Structure formats: C-alpha cells, structure tokens
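Attaching a single structure in structure tokens format; questions to follow.
A single protein chain has been omitted from the complex, and every remaining protein chain is retained in its original position.
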Amino acid sequence: MTDGALLTGTAGWLFVVFAGLALVSAIAVVVARNPVHSALYLLLAFVLVACIFILQQAEFVGAVQMLVYAGGIMVLFLFVVMLVNPGVAHAGKAFQKQFDVALVLLPVFLLPFLYILGTEKMADVPVRPDAFRMVGTHVAGNTEAVSWVLFRDYLVPFEVASVFLLVAMIGAVVLGRRSLEKMD
Amino acid sequence: MKNLLWAIPLFPLAGFLINGLVYLLSHRTRGQAHGHGGGEGSDAHTAATAPDAGHASGHDPGHHEIPFKGLHTIVGVGSVAIACVLAFGAIFDVGLRAFSEGASHALTLWRWIPLGVNQSVGQIPGAAGEWFVDVTLRIDSLSALMLAFVTFVGFLIHVYSAGYMGHEEGYGRYFAYLNLFMFAMLVLVLGGNFLLLFVGWEGVGLCSYLLIGYYYEKTFAADAGKKAFVVNRIGDFGFILGIFGVFALFGSLDFQKVFAAAAANPAAYTPYMTVVCLLLFVGACGKSAQFPLYVWLPDAMAGPTPVSALIHAATMVTAGVYMIARCNVFFRLAPHAMIVVAVVGAFTALFAATIGVAQNDIKKVLAYSTVSQLGYMFLACGVGAFTEGMFHVTTHAFFKACLFLGAGSVIHAMGGEQDIRKMGGLASKVPKTYWTFLIATLTISGVPFLAAFFSKDAIKAAVFHAEFEGVPWLPRVLYAVALFTAGLTAFYMFRLLTLTFWGPFRGTKEQEAHLHESPPTMTVPLMVLAFLSIVSGYVGVPIIEHGDRIGEFLRPIRLPIAGMPERVHHASLSLELALMAAAVAVASIGIYLAWSWYHRGEGRTPARLAEQWPGVYRAVTNKYFVDEAYDRIFVQGLALGGGRFLWEVDATVVDLIPNGAAALTKGASWAASLFDQYVVDGLVNGVANVLQALFRLFRRAQTGRVQNYALVMGGGLFCLVAVYLLFR
Partner (left out) sequence: MTITINHYLIVSFLLFSIGFLGVLVRRNFLTILMSIELMLNAVNLNLIAFSRRLSDLTGQVFSVFVITIAAGEAAIGLALTISYFRQRKTLDVEEAHTMRG
C-alpha cells in the first residue's frame, strides 16, 4: 500500500521523531511499575499523538485530543491514582502470569498485518493537500471544515454522543459515591 | 415201596407242620420263648469262641414243664424214623445189586414249570426243545447212599436231641425246624433235576439259619445265623448261574437227560464246561464251607450241638460234595475246573487243620476239623475220585456225628463249659462218652482198620495216582498236603481228646461235682455211631478183590464219556502198601506228639513254641484274621461303603440336576448383576466421567480473570483474521 505521500521532507522527519517518542512512551506506560509514572508517560504519549495530528493538518482533532485527553482524562487518572493509595498499588507484582504468552502474541498479530500491508492495494485516489480546510469549495480552516461535516452530516451521532456524556457523568457520580447513608 | 419215594420227604414235612403249629399255638399266650441263659458256660470264654449259646445245666429246678413235650418228641423223632424205614425199604426194593448195575427209579409227581415247546432252546439232540421242569424224585445209587445215612444219622440225632434239648423252652420249635431240615435235605437228595436239588439246597440253608440262630436272644447266635445264610447265599449265586448255564446248554435240567447228553456228545459241550463247573463249584464251596466261604461254619457252633452234628457235620455240608459227585460228567469234561477243585480242597484241608490245632473250644476244633475233612472230599472229587469222595462223606458222617454228639455230651456233663482248657480227666467220669469219643477220634486219625482209614487212604491213593494235564507235579504236591494234613488231623484230634478226657481235671469245683454221664437217649446214639465208625469202612477195602463194594456200588454214577477212555490204574501192591504205611506213620507221629506234649508234657512244649513264635501263634489262634479281613473288605467296604458311596452319588449326581439348576440360576443372576453393574452402570458412569473430565478440562479456562479472557479473545480474533485472509 504505497503511493500518495502524506508527509514529505522535514515533516516526515518530525513525524518519525514524534512517532518514535510516542511509541517509546507507550512502552513506558505499559512497563512502568508506578502507576503515577504510567500516567505521566501516557500524558506524554497523548501530547505526541496530538502533535502528529497537527502534522497532518488535523488541527481540530489535535486540539480536542490535547484538551480532552491530556487535559481531562489524564487529570482524572492522576486524581484517582492519588486517591488510591499509591503505596498499595505499588506493592506486589506488576505483571500478570500470562505476560509471556501475551508477549508471544505480538509478533503473531504482526503477521496478518504485514500480509495485509503487502497485498492490499489502496484505492487510487490522489491525496488533496487542502482537504482538511475545505468547506465545500471554500478554504476555511480545519475547525470549520470539521464542524460543517459534523453538524450537517453527523448531527444525530453528535446528539447521541452528548446524551452519552450526560449519562456517563451521572453514572460516574453514582458509582463514585461511598454509600447510600453517607449521602445527604 | 420204591413208589413211595414221595413219602420219604413227606413225613418230616408233616412233622414240621405239626410241631410248628402246636408250638405256635401253645406259646401264644406265653409270649416269646426264651432259652436258658448262658450260665457258667459263657463268661469264661475268649471272644474267639462262640459257645453253644443256650445249653446250660440241664437241671434248672425252677423251670416248668414244656407243653406238649411228648407230642413234639413223638412227632419229631417218629417222622424221621418213618422216613428212615421208608428209605431203606425203597433202597432194598430196588435192590443193592440193581443199583450197582445202574438202576435208578424215578417218580415224576407233577409238572412244575410248564414252559411249552421251544425249538431253539437247548442242544440235546432229539430233545425236541421241550421246556419244562417236573417235580421228579429219583433214586439211584448215589442218592440211595445219601438217603441211607442221612435218614439214619438224622434219626439218631433226633433221638439224641430229645435228651439233649429236653429242658429247652423252645423244644417244639427245635423239632419243627429239625424236621423241616430233614424235609429239605431229602428233597435235595431225592431231587431228579437241578431245580429240585436247588430247592432242597436253599431249604437246608434256611434251616441252617433258623437252627444256628435257635438261641436268637443271644446276639452272637443270631449273627452267626445271618453270617451262615449270607455266605451261603454267595455260593448260591454262583450255583444259580451254573444252573442257568446248564439250562442254556442243554435245554433241560433233568439229571438223566443232561448227563446222558453230555456223555454222548462231549465235544459240543466241552468249551462251556469249565465255566459251568466253576460256577457250580462256587455253590459247593458255599454250602460245604470251603475256602474262602468257610467262615460261617465255625460261627455256626453257636447253635445247639445236635444241630452242629446233623447239619454241619453229617448232612448239609456234604451236599456240596454230593452235587459235585452227581455232576461228575461235567467235571470230567472240564479238567481245569477239576484242578481248581482239587487245589481248593487241598488248601482248605490244610488251612483249616492249622487253625484247628490252636482252638480251645471243643466245638470249634470239631468245626475246623469238618472244614478240613470236607476239603479232603473235594480234593478227591478234584482228582476224579468221586466215589472215594463219597465214601469219605459216608464215613465222615458217622464219625463226625459221633464226635459232635460226644462233645455235646461233654458239654452237658460240664454244665455248659466248652473250653477244653477247663476240662480234663473226664474219661472216668463219663465213660460211655469217653469210649465213643475215643473210637471216633481214632477213626478220624486214620488208625488202621477203622472206617476213616479206608476212606482217607482211598483218597490219598487216588490223589497220588492222579494225572493233571499241564501240571504233572501237582498231584504229588497235593498228596504231600493231604498226607501232612492227615498228620495234623491226628494231632489236633488227640490234643482234643487228651485235654478233654485225660489228665487232671482243670475245671471248677462246682463243675466237678456236676459231672455225670448223659442219659441213654444220648449215649445210645453215640454207641451206634461209634460202631458204625468202626465198620463202615469195610465197604471200601482196597486191594482185596471186590473189597471196594462202595466203589462198585457207585460206579454207575460215573457215566462213560464218549471218546474218553477210563483210566484204570493198577497200582502195584507194594505201592499201595507203601502209601498205607505212610499214612499210618504220619498218623502215629501226630498221635504221639499230641500225647507227648499234652498228656505227658502237660502242654509245656506248645506253650514254649507259642512264646517263641508269637506271631504265628497269634495268627493261628485268631483264624488268620480272615473274619476281620472280610469284615473290613466286604462289610465295611462294599456293603457299608457301597451304601455310603451310593448315598453320595445320590446326593451329588442325582441331586445334581436340581442343585445344578439352582447353581446355574445363581450364576446367571450373578452374571446378570455383574453385567448390570459394570456394563450398564459402566456406560452411564462412564459417560458421566468422560464428561466430567472434559468439564474439568474446560473449567480451567474459566479463571474468572478478565485478562485471561481478553487474551483468549485476542487469540480468537487473530484466528478469525487469519482464516479470513486465507480463505478470502
């Protein structure tokens, strides 16, 4: 699956750097013993992924990623990690018994992936460099472009998502409280 | 008179019926008759001696009169007397000369078993296959001889019994049985065919049983009677088979027809004769107490002494010899059978004599003596000397009866004692008894010019001159045996005489006081018999021309057989004299030893010998343990063991079917239960177990940990993708 370069030149190298670092921090997330460390590494990974998004001129998504993931979810994670006594979480083994088995699985997964990579042909569609800024024929900005698509073509999913968030919020509150008696 | 043959057995039969009836009727109210207790006679005896069970002292003051004693006596003795007169009348009617020329007079009374005409039966030429048996009484020289001494000696003994049994409660019963015996014996002697002979044969066997067991309240007497009957029966079995053989061969049982046919055509019958003769001889062994069927005779001494005299000395036991003499034609056609007869006779003679030497009961000694003498008679028949055998039968009847009656007299005098060790010195106390006993003893010992000298010598000469095919040495051996036995006979008889009549008295004081001579009713027969013991030998004087009257008299019995010339052996005079001398010498030695050891030596030497050879002594005194062996083998083994075996067979084999069915059912149900248990339940349980194993296996996948499930899901996903990619 080749053709259609997505990034060239310097951007390419940047991508390589960002991607590499992201992978390294992802590994660090999985490997770190202290969950606080894992969270921080995850944060780093989120940031790097956002950078990659921006490289791809998907600024809106990159921003959302930063805001929501890095700013919201990770903070949440860190709060909870702190809430749960880090000492307790830190004690004992870090890795499951099936570590070895799972490790073997990775290259096994690789095979079909590589196979697909080698055999599938991409649709013969040229890459339009300004695709992410176009609103119709008008060049606006990524955010506008996204919002046009979002609110016009995908309104219903948008509404559903908002309901979902509501439910999630309520659920989180309900699930998070201590006990019925303690409510006042 | 000769046509009154039927009357001869009839009178004793009538006597039996009358006496029996009267006895039964007169004893109904009294209950069973009981003989005297054993008295002083029985307690001192060893177990080996079975005393004359009932005859204790004849003077029991407390005893009441026997009912109808006179009637019983007259009827009992009278019937035999009449029979005797009729017998002699018939004999002389035919004529002695006529007899020696082969005359015979038959009287057919009626057709007994009419079986019709059958062409296929029998091989007598010209017999036309008639199949019947008549009641035919025949008198010829042989039966005339038997008739003469049977009736006469029978008469004497009846007279004697009147005195001897005079105080017995069962007097009438005794005479009834005795008369019945005479009837049966006469039928036996007068019978003109095998079947009638057999009727008499069985009859005397029955009477023997009845009379031996006369003192039926004594266990050993009853047992002795049974023993006699059973052993006799064994012989009778062989005898009956022999009769069957005769009938099968000849198609008739009539003596005249059968013997004439055999003599005329010997080749046709010779192949079968050996078997038939051996079977007949078995019967003779039983009746005449030869080895191995002799065991009943010594025990038969449990009966009253006159019974022993009549039945077991003079008459019944000689029936076997009579029968063999009658069938001499058969035997002469079967030389092998004759060898058997001779050997058995000789062996028995010797065997019994050795036992007799060590017996201490007066009657037992005489019993074994009888067996021994009977052996002599069979030996004679075995070598073909049938007339000599009959000669000895005749003389033996006289002297043996004399001896037994004398013994009875002694026992009577001794108040029931029969152990000769307790006797002694009776010669002066009972002189008539003593002298008659002495004469008879001298006779049996073979002292010259007395009766048995001639008869025994005739036998020994015949044995010496006999010839056997194939075993030329046998006659000499038999002669040696006969000679030695004669010596033994002399020895033990004189031992008996010595211990009984000579020397000091060894009994108790009471017995000594009791000693008395017997009444005339007992002593007169003794004297008559003693006289006969002296003179009866002169009918058979050898060497002298026509001296062998009896031989001539009996000659016609010996039918000439076609193709078999008579061997006439003219022995030289010197040989005859030498043989006689040998006999005399042997007898003398025997007499001398007996006198020396028992009279002069007072038994020291025999005692010393007994000590030196205790085994031999024990064997002889205990009759070589033959009775014990028979008991072990036949009674315990065959009879009881056989019964037990059959019971086992019944319990196991016969009951096998029900038991087997039960076992089979049990087995089948057990198998079914096994099937149910293992197969059926096995399947069910097996299925469950397999499933459980599978479940256990699968349960391991249910760890409860989500990560494990995630791993598996990842694996599954991979598989799906792979499958999709591979089969796209």
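All chains are identified by letter, namely A and B, in their written order; residue positions are counted from 1 within each chain.
Definition applied: contacts are C-beta pairs under 8 Å (C-beta built on N, C-alpha and C of every residue); 3 or more make two chains touch, one makes a residue touch a chain.
This structure is a prediction, so every number in the text was calculated from the model and none was measured.
Asker: Could you tell me which displayed chains border the chain that was left out of the figure?
Answerer: In the entire complex, chains touched by the missing one are A, B.
Asker: Extract the touching residues of subunit B with respect to the undisplayed chain.
Answerer: Counting only subunit B, the missing chain is touched by 699, 702-707, 710-711, 714.
Asker: Considering the whole complex rather than only what is displayed, give the residues of subunit A touching the chain that is not shown.
Answerer: The list for subunit A reads 1-9, 11-13, 15-16, 19, 22-23, 26-27, 29-30, 32, 35, 38-39, 42, 45-46, 49, 52-53, 56-58, 60-61, 64-65, 68-69, 72-73, 76-77, 80-81, 83-84, 88-89, 92-99, 102-103, 105-106, 109-110, 113, 117, 122-123, 125-128, 131-132, 142, 145-146, 149-150, 153-154, 157, 161, 164-165, 167-169, 171-176, 178.
Criterion: only the chains that are shown with their structure count from here on.
Asker: From the C-alpha centre of subunit A to that of subunit B, how far is it in Å?
Answerer: 135
Asker: Would you pull the subunit B residues touching subunit A in the complex into a rising list?
Answerer: 707-708, 711, 714-715, 718, 721-722, 725
Asker: What part of subunit A is in contact with subunit B in the complex they form?
Answerer: 96, 98, 101-102, 105, 108-109, 112, 115-116
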